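All protein chains of the complex are present and in place, except for one that has been dropped.
Naming follows writing order (A and B), and every chain is counted from residue 1.
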Amino acid sequence: MSFEAVIGLEIHAQLKTQSKIFCADSTVFEAGDNENTSPVSVGMPGTLPVLNERVVEQAIKAGLALNCHIRPKSVFARKNYFYPDLPKGYQISQYDQPICEHGSVEFKLNGKVHQIKIERAHLEEDAGKSSHFGDYTLLNYNRAGIPLLEIVSGPDLRSAAEAAEYARTVRQILRYLDVCDGNLEEGSLRCDCNVSVRPRGQEKLGTKVEIKNINSFRFIEKAIEYEVERQIEATERGQRIIQETRLWDPDKNKTFSMRTKEDAQDYRYFPDPDLLPVIVTAQSLEKMRQEIPELPLVRARRFVSQLGLSENDADVMVSEKDVADYFEKTGALCGNYKAAANWIMTDLLRELNDGKLSIRQSKVTPENLGALIQMIDSGKISGKIAKTIFADMWSTGDTADKIVKAKGLVQISDISVIEKMIDEILTGNASQVAEYRAGKTKLLGFFIGAAMKASKGQANPDVVNQILLKKLQGGS
Amino acid sequence: MDLLKASLSEIATAVRSKKVSALEATQFFMNRAKKLNPKINAFISFDESAQDQARKIDEQVSRGEDPGPLAGVPWGIKDMFCTKGLRTTAASKILENFVPPYDATAVALLKKNGAVILGKLNQDEFAMGSSSENSHFGAVKNPWNLNCVAGGSSGGSAAAQALRMVAASTGTDTGGSIRQPASFCGVVGAKPTYGRISRYGIIAYASSLDQAGPLTNSVEDAALSLEIMCGKDIKDGTSSSLPVPSWKKNLNPSMRGRKIGVLKEYFQDGGLHPEVQAATEKALSELKQQGAEIVEVSVPLTKYAIPMYYLIAASEASSNLSRYDGVRFGFRSEFKSLAHINLSEFYSKTRGEGFGAEVKRRIMLGTYCLSAGYYEAFYNKAGQVRRMLRDEFSLAFEKCDVILSPVTAAPAFKLNERISDPLQMYLNDIFTVATNLAGLPGMSVPFATSKERLPIGIQLMANHFQEQKMLDAALALEGISGLKGLVADVL
Partner (left out) sequence: MSQDKISVEEISRIAKLAQLQLSAEEVSNYSQQLSKAIGYFEQISQVQTARVEPLVTPTEIENILRKDEVKTETSSEEILRNAPHKTGSLFTVPPVV
């Protein structure tokens, strides 16, 4: 029997705010134990939540970018359960009236476009952090109250690779919007995967298993692959899949059971009377819409249709908003988008990667890279010299012009100068000239090399080529 | 100056003009409070910094600064209000040693306006009760008759106020917890419209019903206190942004042309104590004589006010009280070693031992009402009926300025008389809970004294944000009764 995997993702994105969702505690990651807390975030008696307006704005932007319907009125509810990392004995979360619902995300995988439904995206507060020490557990509430947007996909994903690509796409969109930094190691993006299998062709969904605690895209893929395998094998052996929560163990490369849903909680959701419904007016919705930048998929299509990039190059250029912005600016300045894309891909991104820097930290500005490309295109410098100049620009931050002047690297295109140089080379290598003329035309490269060497690489190679051919073929 | 009789403004004026020092005023009330407290058990804690607070006020005055309209006025604070650096217990074992690092906004406002805090007042545990018998620190007694309850849950506030152990006090009112003890003890007790006073720092019982307010010896003092306690607060997302009017300055006892509503339903069932009935009728006829028009109004759904109230209050409470878990603050059961305790045992033992019987009963009731399969029929249904009730009140207030009614069916009952039958106890609140369900301002003003020398109050309520109309009618009743500044002298 052939099986099909049915996968849905719950992505918990930490919204990019200075302060927590319901109080003024800092959200800075580096902080002492319980330093980012207050009476509100540890749930002291009588304290009340007050909603951070930026959180609402960011949720709306994310919702719009995920093609969601934004509810004019959404409601915070209390999810009641006891756990030491939960200070109030309830988590404030949106339940039956989430701020965003009914959206979709598109991505390409192996050339094929996939469209995945977004069921909902709702706001909630994060819990604190427990550290376990055998005989006791210690609690730090710095994370308690960090704003989260939980983005719930439909059960539309059919493979581990699709799931990982979907997650990457969502992360990319959130980073484009600047509403989440997408840092998986610091926990600012977390992913729970719901996985089930069913015989191909069957309509009814299999029993769902939730995998928690996955902190990289690679692990999303591996964990789902493992889990799908496990479920298929178990089903083939005639075992029943238990509805449960499993954790991914990256060291052992397998999932293991955490708790079964048999002892499922009764969360007793009810609207939080401490928070009024969130009202989104048509005006504020329109304002948010204006602030949404062009998103990667659309932008890549434009780079192909308007700027003449290949699809692959366009995909690389839109990977990050900052890269795409850099690219467009550079291209506009020099008028050669293709060259701009090549320089960014082959030189700039490699250097950034080696130096573990973001493109914003690059000493080579779009202005400078654009000017460099222009110098090549106008024949002022050769492509080869340009590579040397770029290396200098990368380390010093100087303009290409300044480096060219300082090092006297301007390309020599003056025919009389080059002719003189070539005459000297031909005179000095009479035997090779004779061989060439006897038919060994491969020696052209030897003469070009000699000319470039003699000019310290500054001679315009096209001019050198032309003159050499003329002289070698000419007078005998 | 007779501090037993002086209004809050008179005390503040005397302090500001150095006729009386804040320290003298504070010592007068503190001595009286400490001397009388053993008889009625109104205080849970005294604030030993009171004299220092008073000295600071006096220093401000000497420097030519104005400490504010409550300059040097000694206040008692119900133990539901968090007070920075001063133990705050909600009369519960579970918070027996809790010292908040913050002030409730209402307390901060009192301090900012010159008030001196004398201490924390006894109450029903977590404000759950109508008799102030459900306290970890023992029952409060009624100053007019030590065998009777002071009412609840703000019984400590009402009793301390009736004995003038404080110049004014704070209470909280979720279903009558200010108005009912005020009536039982013969003091003025008022709650404004839901949202007027910030709930920040006031220990939550039922968030959509809780509202603070003052207990005082006169309507004028109540008006001034409300002005100071009310106002928008950035720490409470449900606090009203509407400006707070000058209620005290605008007080007007003239009832000419005022329309006084009488709720048909409140008089249908009978069951009113004859003296309460007589007092209510007298109040109406006297107001009519002063030119008021008496209008019969109908709010049929008040019939369901008690079920609605207890379903909503218990549900919200069950969630609000989840934070008392022995982890971050408050009581934790004794465990020999944590190593072999499972989490559920840890929580349930701590909470089982830390909460009193009535609190546990309401947590159980609320948990039940919110649990799967019951939510629709109970919590959700009660919320729906609540909207309909509020809309009925809105219609009623199109026909009248205020609604006048008894506060309770009878004067204060005996200690231990009703504690064994929770449902009977719940039914006491029949006249007061509808106000909270609809979010209306309501108050109790002393109007009569029973043959057994127990006070009888009259309740007034007004439409949302119409506190002035309620205070005006209360002032008229205070004039009629001659009970302004009533102080218990039974001791």
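Here is the rule we go by: a residue touches a chain if its C-beta (ideal position, glycine included) is under 8 Å from a C-beta of that chain, and two chains touch if they have at least 3 such contacts.
All values derive from a computational prediction rather than experimental measurement.
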Task: Touch criterion as defined above, residue of A:Asn52, A:Ser188, A:Asn368 or A:Gln458 at the omitted chain - done: A:Asn52
Task: Contact partner of the left-out chain, one of A:Phe82, A:Phe217, A:Tyr269 or A:Phe446 - done: A:Phe82
Task: Option touching the unshown chain, where B:Phe28, B:Phe397 or B:Tyr426 are the choices - done: B:Tyr426
Task: Among B:Leu118, B:Ala182, B:Leu311 or B:Ala448, residue touching the chain not depicted - done: B:Leu311
Open item on the list: Residue by residue, what part of chain A touches the chain that was omitted?
Closed with: 17-19, 23-26, 32-35, 37-39, 42, 44, 50-56, 82-84, 130-141, 266, 268, 271, 273, 276-279
Task: Contact set of chain B toward the excluded chain (per top definition) - done: 97-99, 101-102, 193-195, 208, 232, 234, 236-241, 301, 304, 306-308, 310-311, 318, 322, 325-332, 335, 338-339, 341-349, 351-353, 355, 357, 360-361, 363-365, 367-368, 371, 377-378, 380-388, 390, 422-423, 426, 436-439, 464-465
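Following the convention adopted for this analysis, only the chains that are shown with their structure count from here on.
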- [ ] Provide the residue numbers of chain A that touch chain B in the complex, in ascending order.
- [x] 39, 42-51, 78, 80, 82-84, 87-90, 134-136, 139, 141, 266, 268-270, 273-276
TODO: Going by the contact rule at the top, pick out the chain B residues touching chain A in the complex.
DONE: 80-82, 88, 90, 95, 98, 100-102, 104, 199-204, 206-208, 234-238, 315-316, 318-319, 321-323, 325, 327-329, 337-339, 343-344, 347, 367, 370-372, 375, 379
